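Here the structure is laid out as structure tokens; the discussion comes afterwards.
Complex shown without one protein chain; remaining protein chains in place.
Note that the chains are named A, B and C in the order they appear, and that numbering of residues resets to 1 at the start of each chain.
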């Protein structure tokens, strides 16, 4: 783990309320694995004091990207940064996805901003010569921010929007079984709202290995404070270092 | 008193650590009197919560200027604003200088950033046809930020710098008696560090009327909380509304 | 139409949003920027029998998300208040609650009786001001003394009696129960938390009185906790306060069990804070499809 002052290289608004921030840090870019996150201090003299965790979205020579959905104070701060600003970032942290095993087809399931780590994962899977299917849901067409990037990497994308403005209409989970049968993957990798993860895990329970990335409020982000625990079959585990990626079968929902 | 969302029209760094901020507000610009101040909210989600008081430095059709010395968090925030940003400002507030009476010569005494309200006052005095002398002290030549503006308005400027880089060398108060004798003013108006005000008041005690502008930490800035009091011969008075300008003879130092 | 009205032991309020004692003086200053008639109630700065000059300056300093104050009981005394300020406040269509302080039980009783005779809408006993040497904090942190001063004042007045509790105690519910048993119609909490700050350049305390009272957002979690604890322990309505700045902060207190809330330090940050919270409450309730503010009081889900 490193603590760096990362320079903002660019800040692009990719959709309403979603920004892609490119940060310069050779150390983090070199070491980050798909599913890991960085912990970001969002400004000085703020009345909210904790760092905010964001998945590493992509890595590009010496830099890495965050894909940030603006939901509150810290993310608003980040969305207003400009090239040249400097951020206090620690990372990369946590247990990422295990994706190098002996299997052929992976199905990636992304709900909304949950797509962030799955783009990095898709790139990793492709490097490992896997076939990749991608089930991607968002509220509207505009929310499917990574479609173009994904098209270059994956075999097939199944898009779902809640308002039907693109792809299937409805919730991603309504189409999961259908997509699952169509691709018959050997591995599932999912990131998104906890309710979605729970449903995906339930649908695949016992059939194929399913890895999910969990979110919790975090204080230290390095495993010391025990604030971020989730319930697992082996007791409470820390999402920040024992996760954020867990085998779905471990989790007690 | 008004509460306005004032647009920043410009932010000029006039010297190291000193910024001139031009804010658009026809209401405040219309009503402000020399010696009054505005109370400024320095950002959202901050861990310092009070507004900061700043003297009205000048008024120009529909706008007013603040002259801000960067000393801490709020002033740093203000120094980083850009044209187009919007500030939450209340004012104008407080009792300003009384400068319209029947007298001929005024001596203005400014220590450092204390010059801010005295430029506005000098303009007011000139409109009223007074002769104006100006004793102006700062640490260095660069700190004498208003010399050019003042030259257009006043009869004579006596400059003092602590390092001798411009004008007399030393503390302004060392030259006060000399200047006082040279101009033999009918009124004194002073703003600057409290120690300076105390000395000026002591030197003039009983000879000519002397008005001084005091600084106190302020909470409400409208006379309600009683946090900003100073000791006067009539008991505690509120600097925010009973001042900030007081007759020096009132004050118990 | 959303019903924001609240009946606080007989004090009829248009909405549950009051201004906290000591942050609004006697309303005159703020009346220039906002319409007092829109408030749920105005609570005055503490009034004592005689004029008091208050504590020496400096009286205030900033701390993270809060302020420390040591104003003390600076006020003009009850007689001048009745003559100069009450008539002014009566000019607005808003209940006037007068905060009362004293050095001993006799002073509390006399001032409260005069106010009751003048038919103020309620008396709020400030038995918890940390900024006076005698009285004040003593009453607020000793259960027997709380009971004594409350019952003495209760007997002396005909208007609703609000007792304002100090948070500087081991068990707030004990103080609350004693106050209610002694006759409090309403409890107000919390007053400021005793704190201190030191200037690391001069090595002097930031306040002339060394310690002072901490208020503002920093203390909100302490206040919400105490309101919740007291709401479990007593039956009378509670006025919740401590760091309320925005509408969601007010909702937290209502959910914890407060029937009304007061805005204090936030008035300094934003003079229209109370009015914005009133508007915000309407919007909040509408958004959640409630019809009355009373539907959310005490509704924290366990």
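Annotations for the structure displayed:
Criterion: contacts are C-beta pairs under 8 Å (C-beta built on N, C-alpha and C of every residue); 3 or more make two chains touch, one makes a residue touch a chain.
These figures come from a predicted structure and were not determined experimentally.
From the options C:20, C:98, C:150 or C:251, the residue with contact to the chain not on display is C:251.
Contact with the chain not shown here comes from a single listed residue; of C:49, C:169 or C:274, that residue is C:169.
For the options C:48, C:65 or C:191, the residue in contact with the chain missing from this view is C:65.
Residue in contact with the omitted chain (choice from C:10, C:221 or C:283): C:221. Residues of subunit C that touch the chain left out of the display are 63-66, 68, 141, 168-171, 193-198, 200, 202-205, 210-211, 214, 216-222, 224-225, 228, 243, 248, 251-252, 255-256, 284, 296, 299-302. Those residues of subunit A that touch the chain absent from the view are 1, 3, 41, 47-51, 88, 90, 216-231, 235-236, 241.
Throughout what follows, only the chains that are shown with their structure count from here on.
Work out the mean CA point of subunit B and of subunit C, and you get 36 Å between them.
For subunit B, the set of residues that touch two or more other chains comprises 47-49.
Shown for subunit C are the residues in touch with two or more other chains, namely 64-65, 217.
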